[in-house]
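With one protein chain withheld, the remaining protein chains of the complex are depicted in position.
And then chain A:
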């Protein structure tokens, strides 16, 4: 299979499409946690409880109100290979925790993969909607309509005072986690990222690197999300996150312009070097891949590199992950083999575009 055919088939909509402010915001994601009344949470679930919940969700997605919202398929984790589960993790459709729930877990996927419903993860049901660009409102509208449609066939565990009951008290109430994935190279290069991120964490939001561990982030990719789920309405939670994200977008744009004005040559050199490495290197580890891709994407956004699709960062940050590589080359690969194949895939992908580097 050619690379473009493979990508056509393997990519989720969020990886391919653009959206508002997508020079900075890669995706907007809403996750809603729900549990079925009368059943213990997955942590205490027996095999038969787990099967009951999966069956109930299966029936609910077959019912008319859900069917109107798209084509859905329910897959049990045990029917997927470990590699296929890992691919779903890399596409951000299921969590690593669900991938490990081989016995009790299941996932419902909509054909365009903008919607996934995790079954028997930490909670019975976790509806996730992931849209490209800054579209938190749309993601919430989609999530709440699916929630309503499912509720037609399910009785949710709901408490008059505490709201939707969840396994962990950090999710109780609305059960909502709204998060935005941001590419912030300007703020990282200008050194103001830590100051801004600590300010963000003081208004009830959490920021973490998407790749890398702890406070370290690879590829200047950050996820900003709400921490509080009880005491505020869904709209308040989303509105709060939105206003902070718009401020971060503005700061990032300013930082990029300042870099361009003050250090143009340095910036062009950095971006072009990274492009050269991606286009010609024979071995690439995942960390360097993300860092070089971040530079190239910045170069595209600032007009230094032309002809490379802007979606290259989103596309390759997923397709150069270990499970994806093994899927594409259809065999098991050791870490050092992956570095060689990763470099090959990136070179091939860049050749699909008609590139030009200005200077």
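The working rule: a contact is a pair of C-beta atoms (placed from the backbone, for glycine too) under 8 Å apart; a residue touches a chain by one contact, two chains touch by 3 or more; residues count from 1.
Here is the rule we use: contacts and distances are computed from a predicted model.
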Quiz item: Which of "Glutamate transport system permease protein", "Heme exporter protein C", "assimilatory sulfite reductase (ferredoxin)" or "UvrB/UvrC motif-containing protein" is the UniProt protein name of the chain not shown?
Solution: "UvrB/UvrC motif-containing protein"
Self-check item: Sole residue of A:19, A:58 or A:163 that reaches the chain not shown, by the stated touch rule
Solution: A:163
Quiz item: Of the residues listed, A:8, A:71, A:233 or A:306, which one is in contact with the missing chain?
Solution: A:233
Quiz prompt | Full-complex contact with the absent chain, from A:16, A:208 or A:347 | solution = A:208
Practice problem: With the missing chain put back, which residues of chain A would touch it? List them for me. | Solution: 35, 37-41, 43-44, 122, 144, 147-148, 151-152, 155-165, 167-170, 172-174, 176, 204, 208, 213-216, 228-234, 237
